[in-house]
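Quick one: the structure is below, questions incoming.
Only one protein chain is missing from this complex, and each of the others stays in its spot.
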Amino acid sequence: MLHTINKSPFEKNSLDTCLRLAKSGSEILLLEDGVYAAIKGTAVEPKMRQALSDYTVYALGPDLKARGIEEDRLIDGIEVVGYDGFVDLAANSDRVQSWL
Amino acid sequence: MLHTINKSPFEKNSLDTCLRLAKSGSEILLLEDGVYAAIKGTAVEPKMRQALSDYTVYALGPDLKARGIEEDRLIDGIEVVGYDGFVDLAANSDRVQSWL
Amino acid sequence: MGNGAKKFMYVNRRAPYGTIYALEGLEVVLIGAAFDQDVCMAFVDDGVFQLKKGQDTNESNMKNFSPTYRALGDYDVNKLYVEKESLEQRGMSEDDLLELTYEDEEDDYKEKPSIRIVNKEELADLMEQQDVILNY
Amino acid sequence: MGNGAKKFMYVNRRAPYGTIYALEGLEVVLIGAAFDQDVCMAFVDDGVFQLKKGQDTNESNMKNFSPTYRALGDYDVNKLYVEKESLEQRGMSEDDLLELTYEDEEDDYKEKPSIRIVNKEELADLMEQQDVILNY
Amino acid sequence: MKFGILVNEGPYQHQASDTAFNFTKAALDKGHDIVRVFFYHDGVNNGTRLTTPPQDDRNLVNQWSELAKEHELDLVVCVAAAQRRGIVDEDEAKRHGKNADNIAEGFHISGLGQLIEMGIKADRVMAFGD
Partner (left out) sequence: MKFGILVNEGPYQHQASDTAFNFTKAALDKGHDIVRVFFYHDGVNNGTRLTTPPQDDRNLVNQWSELAKEHELDLVVCVAAAQRRGIVDEDEAKRHGKNADNIAEGFHISGLGQLIEMGIKADRVMAFGD
């Protein structure tokens, strides 16, 4: 199952709720302002490192670039995908939950 | 100085930022979904009790009623005002900051 | 419910009135009831506030759509899952919620409660069983 | 600046691109510069991300308004307060931010930095000195 | 006392327009002046006459129009924000080659300078939004 998060983890509770309710083994895609959760050295990094042991985490490349986040700033283990990769993730999961 | 908060403290960081940046002695008005911060027994009650020692805290009555929050559910010390009281608070403060 | 029925879950995460998502989300559920699918609703985070008893919008001049939840049972929408953890964080219990019921046709039309309190693990399992999940 | 000038503070608390508040907030500041008031900007919470270097919107097809911040100095908007606590929470330092400067007419047009890192107490004091505070 | 009112969200989606309206009405009832109501961001969507909300709900656009008429309020829709979102009056329609306009009674389109001017003239600026 694919979960998408488009909110900043510093501003809203979407990431927390997703991590509380997504089953182990799920995929999580960070997009729009949600990509800020992918940065190393932030107050949410510990939460994300924990998440990486339960989930596969992706971040949308075009949204990282728009916000000036270079790939070397990302937490190890987070994969970057484009819109085509986003489509593949959605197609290959059984269902999608957008935590709007 | 009057600070207004219209966001749920469970969903967004507006209350936290307000409490970090409002100077002691300020007035804080909770309105719209911000009124949920006024309820007793929630996860944010400790934060609000602490806030009540530094600030005067108000909640907008019509917004409490719309959401079915009876006055006996409010944390002690929070005052309920109507739209007319909101106008008075704004008029009697030197400036207003809406934490949108 | 036909054999080809899909499982729809409507996830409600927002408080009522501050935004319109709760009201317009409810409109989707009511319309959707006519399509003979397997429908349930989940109330998570501030979504649990939608079911709070005693809403009165007279002084704020908005439309009070709280009574509409009572109609859900008549539309065969009778699985309303409320997350326990979200309730507790907000200092609420089942007593704070609307009493919503439906008549169970398979059990001599007995009146039964529509609201079911579930914990996060139960809700996670339910989500994995859905075909379509819409989040408001 | 006239004697009757008011002190305006524009508080930026949102990230760029996810919502339009940052872009349209910046448009207010640029228009406002013509009114000869005492203007400053504060960057708090996700607002600090507005000043991140290296923004490139080609692949997302939105308008990159990041270069516009460089124009602020020419409009005499040269007090950009960035909250230290917000930067730190986001794993950022001054090196991550755009290098924004202005020419100080009162000091032989020397080029000086517009961005000033302030802590929460300093920012709270600054807010208390304003006449108008607009939050985006 | 002179209040300036800033509305940053459209009708219905957020409570902002309702709260701004209720505040404005209460301020007028108390004898305060409203320098201007400025609609910015999605707030410009309060200024379309093409809405038809359900009969049992409030009509926010009409409420603003009627309050403006009663109290001679200056309801200003920001031109730049309006262009992005499709709120146009007759002049704007002509300028941009549009074959219709949708501005509601009592609203008019003007520049962002009107927001700054409101900040200068008002004793307090009240912002309502998301």
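In order of appearance the chains are A, B, C, D and E, and numbering begins at 1 in each one.
One rule holds for everything that comes next: a residue touches a chain if its C-beta (ideal position, glycine included) is under 8 Å from a C-beta of that chain, and two chains touch if they have at least 3 such contacts.
Note that the structure is predicted; figures quoted are calculated from it, not measured.
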item	value
Chains still shown that are in contact with the chain withheld from the display	A, C, D, E
For chain C, residues in touch with the removed chain	6, 8, 20-21, 24, 27-28, 31-32, 34-35, 37, 131-135
Residues belonging to chain A that touch the chain removed from view	6, 31-33, 62, 82-84, 86-88, 90-91, 93, 95-96, 98, 100
Contacts of chain E with the absent chain, listed as residue ranges	10-13, 41-42, 45, 48-54, 61, 80, 83-88, 92-93, 96, 98, 100-102
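The rule is simple: only the chains that are shown with their structure count from here on.
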item	value
Any chain in contact with chain D as well as chain E	B
Both-way neighbours, i.e. chains that touch chain D and touch chain A	B
Most remote chain, CA-based centroid, reference being chain E	A
Longest centre-to-centre distance from chain B, chain (CA-based)	A
Computed distance of Cα centres, chain E from chain A, in Å	38
Centroid distance [mean C-alpha coordinates] between chain E and chain B, Å	26
Between chain D and chain C, distance of the C-alpha-averaged centres to the nearest whole Å	43
Multi-partner residues of chain A (at least 2 other chains)	10-11, 13
Contacts with two or more other chains, residues of chain D listed in rising order	45, 131-133, 135
